[in-house]
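In this view, the complex is presented without one of its protein chains, the others remaining in place.
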Amino acid sequence: MYLKSFSRTLARIGTRALVMASPLLLAGCDLNFWRMDGHQSTIDVAGPVARSQRDLFYITCDVTFVIFIIVASVLAYATFKFRARTEADAHAEPPPQGHGNPLVEIGLIAGSVFALVIIAIPTLKAIWYTYDVPEAEKANAYEVTATASQWWFKFEYPKEQINGVGPLTTGNELVIPAGRPVRIQLRTADVIHSFWVPKLAGKVDMIPNRGNAIWMEADQPGYFWGQCAEYCGDSHAVMRFRVIALNEKDFAAWLSAQKEPARVVAAVAAGSPQAKAQFASYKINEYGFTPKWDPGASVTPLENWQQQQFPNKDENPALIAQGRKLFQEKTCIGCHTVRGHEGVGITGPNLTHVGARTTIAAGLLENTPDQLARWLRHPNQVKPGNKMYNGGYIDPKTGKANFTLTEEDITALVAYLSSLK
Amino acid sequence: MSSSAHASDAGPEHVDNKFEIFVQLAMLLAVITGVEIVMVYLPFMKWLIVGGLVTLSIVKFMFVIFYFMHLRWDKAFCTIMFFIGLVLATGTVWALLQIFSVGDSRPLTAPEPTPPPAAVAPAVAPAAH
Amino acid sequence: MDATVKSHFIGKEEKSAPRPRLLYRPTAKTGLMSWLTTVDHKRIGFLYGIFALFFFLVGGVEALLIRLQLMVPNNTVLTAEQYNMMFTMHGTTMIFLAVMPLSAAFFNYIMPLQIGARDVAFPRLNAFSLWTFVVGAIIINLGWFMKDGPPDAGWTGYSPLTSRLYNPDHSIDMWVMGLQLLGVASIAASLNFIVTIINLRAPGMTMMRLPVFTWMTLVTAFLIVLSFPAITIALVEVMMDRLFGANFFEVSNGGMPILWQHLFWVFGHPEVYILILPAMGIISEILPTFSRKPLYGYPIVVFSGACIGFLGFTVWSHHMFTTGMGTVATAAFSLATMAIAVPTGVKIFNWIGTLWGGHIQMRTPMLFALGFIWMFMIGGFSGVMHSAAPADAQQQDSYFVIAHFHYVLIGGSIFALLAGIQYWFPLMFGRMVSEFWGKLSFWVIFVGFNVTFFPMHFLGLNGMPRRTFTYDSNLGWNTPNFIATIGALILGVGIGIYFGVMIYTYFKGEKVGQDPWDGRTLEWSIHNPPHEYNFKVVPTVHARDAWWYEKHHKEEIAKEAAEHAKAEAAHGGIHMPFASIWPFVTSFGILIGAIGVSVLDHDPRPGFWGTKIAVSLLGGVVMFLGAYLWALEGNEGYHLHLEEEDGHGSAPAAKH
Partner (left out) sequence: MSSHAGTIDHHHDPSTSTGIPNKKLLMWTFLASDCMFFGALIATHLIYRLHPPPGNPEPKVIFNPGLTSFSTFILLMSSLMMALAVNAIQKGNLKSMRLSLLTTIFFGCIFLGCQVFEFTEFVNEKHMTITNSILGSTFFTLTGTHGTHVAIGVLWLTLMYIRSFKPASATSGSWLGWAFVHLLVFAATVVLSMHVVLDLVFSALSTGFNAGMLGGFIRGNFLPVAGMIIGFGALRWLARSTGPVQFDEHNAVDVESMGLYWHFVDIVWIVIFTAVYLLEYI
């Protein structure tokens, strides 16, 4: 009787599951997700630290998988073998009332301990390995300081001092040398954040009043996705960043370019700025974007980044000059630094070379004129609660607007920001 | 039941003695406290004094729980019960102090200089100066 | 041990002398008043259960909203703030308002029956625990109805996100105060359970004869009384910071936010065992019953339970592997965490041993129990993967953790609790859930659960962080998220069926007689639904599976019971505690005070009697009066004489 209802149940569930799954198949979903080869994969790794962590994970997987197979087979066997199959069976005399066997127990405990030892030894090794740059390579390690704020990252290069200004500072895109260990000091300006570039290394938290550090190394030059991994308030989900690893030569070139003050675009042709407000409009509450780099595209993300380093072709100097003026007038300078130009603020990311980044707003938006305009138009919709809105556009105490940007202003500002290569 | 027998032998004599035990114990505790207060000003090695203070406190502690709180006369189970909490609490406090005394836990605001923050710092003994 | 002796410690007989008006003992047996004043452990257990199931549905709806938001990339079902409130409330609700009270419901209802007691040691304290739990739940959820909104700092409430600077509104105050009260309620209830199990066992019920569920109740109660103080202190510190400007977590004055994490997890890890041990206890009751065999290796199962409880206090920092604790601490906590796999494994092995050679009856509770073993094992294995600290650096705060703990929490705790409801339903209400619908609900839940949470392992390893309200479409997370959402809907349907069937059965289900499963422990020896006094005669226990033994030694037991009945009658009959309104009043005072402290604004006007202070004080006074009158009314009871009652008693002679 149980059997009958049981099989009936199974049949029903089977059909049900099929019905449920069909929209999924129809939607043409990528059913290869189990390959786990996304931009933030912890499996498809690109550096020694992440590799040691993944290999340890594989060991834990193997050991537990073997145990699972054994235990599960015994469990399944017991369940089917000792099932009461008939009504009579179920009401038969109870089986012998045995109470256990100490030898079996001790054997199983010993087995479990043994399995754990197999996991424990590589674990200990990896703990010491991932803790700090290996002694032999210490001298070669490159030092960077990363400071998180709600909801963006500041990167400082203490070795690259700029006269009278302090260390080289960038935001949201960390450029590091490839093939060389990098030691990153992790700091935070407000709450707890966590620094995570899955392909290069597991995360380490950025905790107030605590001097954490992480080390990582990229095997090859590349473009890596990172994300804040500790819940840090409203926009935690969109607190992202990128790491760009360059070979020694490119890295040196990049450093010297970055140390330059902001670019000034000379006015070639005089003429009134042609303001055009023709950017796409966005729905309220529409976060994020769909970038063009999917695996298999013709341009790799790194190539894309490299192209971004060159000045745009059709720059409009008048518009840019107008933008530069607005940058001052609209008090952007209070929060942002554009070294060599007017800004001195440190509340927001350093924008000296913002045009040379591939993303803005902490890895959230692609750095295109469209997206820049969108950011300037609605910083709060793109990134709820961020300080550029609360504090920049509106005064959080009074709730009054500090200033407004017209579409013309935005066009000019976008032109200016895009020119900052 | 065995308890009746137990009751009579643990009964009256003990009860009468307790008054004196309690008074004497209180005197003893007062003296120990006095010794402790004097001890901190003695010019001995730090570890010796800390050790002495901790020992004396434990002695006081034990006297109070076993006499004033009757653990001595009660079923052993009460002692077990209390010690489960006491041991776990002591262990947890100890572990927390250990964790916080390694160099990695040094807060950034701590006064000692050592410029590279996460560098190895000497472990500091709890609350000892 | 002579259980019939009336002790002076219980209180003296009161000649029904006229009492002060305020101290009249409530006598209502039905109606609202009877529920507010009840001290009957079964009614209290029932109320716990109802509240817990209600909050389970609330938490479930929150979960579904979470899943809907994550169904497709860049979705806009919820705003960022709403999403953050949702997962905070989902976690808090499920853990503190669903699983814990549901376990407490079973502790209350089943445990005294299993040890042959007529009630818990402190019946009024028990009522107080219940109402204080309700008050805590109200305070935590109050935010939904206020402009401040519910808390949104995660169920772990990591400082400094909970400070005034980053969360200026009252939502965090409510969270802090609510958790504080839940702590008070849990500790009070657990103290009660500990004393009950240690002291109120029926004659012959030695510790090593306790049913395993009762043992796990005991271990859980110990975990609660020993771990909750840590979070209490942590919450006090947050409260001092928020209300009085103290500096515990204030970085500008040298505070260290990391301290919160330590204190939270000193509580938090034992807490997860608080969630699973009762479940393991339930499983250890169901498997033997439906295998018709005693539990394999009883002493080892008990010992491993205690062992898990103890080890649970030594591993808290495995939630903090990414906080840069240094090598030695990380290694120590990593190894200690792995060690827990051993006692847990022992339990799994012994459960399989119980099945081995049995006559396994595939009834609904058994299905859930077997499902539990499978799912919990998978969850446990991903736990072991976490315990390898460097590997955890990649998994921490990713969906891999979400997968891990939903496997142990749903596949573990919830499966076992659902099994327990099915298992004890006939005892509680005298009706039995239909096999077909019960099994259907199991399979839908089982499938839905796995479809929801298995893909999350892949999501986590593919780098999706938890607590993110949105994600981009180019990271390879779309499909698993979509599948998970479909799974959650299936799960929802399954739970819907389960609840629907339960409600139907409560009103219309098939009636069953006593002991329908051929049970092994004492709760099956009584009439169902149980009488107020549980046992007509306090049973005498001769063996581990006491009821099984009684069923096989009928004459001997019948004789013994008759003697006991006589002795008890000579002592004035069955002693029952009076009902009382004062625990409720005390909790009500706490409610007022808590609202004063956590919800009201500081009164800007000068003077002592700002509304905040006034309301808080008023609450304090009501609470004090409640407690004082509670103390003054005394703990006397009355006596029941069963002659006039119907024939269904507990005496084994009277049954079958």
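Per-chain residue numbering starts at 1, and chain names A, B and C are given in the order in which the chains are listed.
Here is the rule we use: a residue touches a chain if its C-beta (ideal position, glycine included) is under 8 Å from a C-beta of that chain, and two chains touch if they have at least 3 such contacts.
Since we're looking at a predicted model, the values are computed, not measured.
Trainee: So which shown chains sit in contact with the chain we cannot see?
Mentor: B, C
Trainee: Touching the left-out chain: which of C:Thr214, C:Ser227 or C:Asn350?
Mentor: Of all options in C:Thr214, C:Ser227 or C:Asn350, contact with the hidden chain holds for C:Ser227.
Trainee: Can you list where chain B touches the absent chain?
Mentor: Touching the chain left out of view, chain B contributes residues 1, 3-4, 6-8, 10-12, 15, 18-19, 22-23, 25-26, 29-30, 33, 36-37, 39-41, 46, 49-50, 53-54, 56-57, 60-61, 64-65, 67-70, 73-75, 77-78, 81-86, 88-90, 92-93, 96-97, 100-101, 105-107, 109-111, 124, 126-129.
Trainee: What does the interface between chain C and the hidden chain look like in terms of residue numbers?
Mentor: These residues touch the chain not displayed: 1-3, 5-10, 12, 17-23, 121-122, 187, 191-192, 194-195, 198-201, 205, 225-230, 232-234, 236-237, 240-241, 244-248, 250, 253-256, 259, 263, 266, 628, 631-632.
Following the convention adopted for this analysis, only the chains that are shown with their structure count from here on.
Trainee: Comparing the two chain pairs, does A-C have more C-beta contacts than B-C, or is it the other way round?
Mentor: Answer to which pair has more contacts is A-C.
Trainee: Go ahead and note the Å separation of the Cα centroids belonging to chain A and chain B.
Mentor: Centre-to-centre distance between chain A and chain B: 49 Å.
Trainee: Residues of chain C touching 2+ other chains?
Mentor: 251, 254, 256, 258, 324, 326
Trainee: Hunt down the residues of chain A that sit against at least two other chains at once, touch-wise.
Mentor: Answer for chain A, listing residues that touch two or more other chains: 209-210, 212-213.
Trainee: Considering only the defined contacts, which chain B positions touch chain C in the complex?
Mentor: Residues in contact with chain C: 1, 77, 84-85, 88, 91-92, 95-96, 98-99, 102-105, 107, 109, 118.
Trainee: Taking the complex as given, what residues does chain B use to touch chain A?
Mentor: Interface residues on chain B, with respect to chain A: 104-109, 117-118.
Trainee: If you look only at chain A, which of its residues touch chain B in the complex?
Mentor: Counting only chain A, the residues touching chain B are 185, 187, 209-213.
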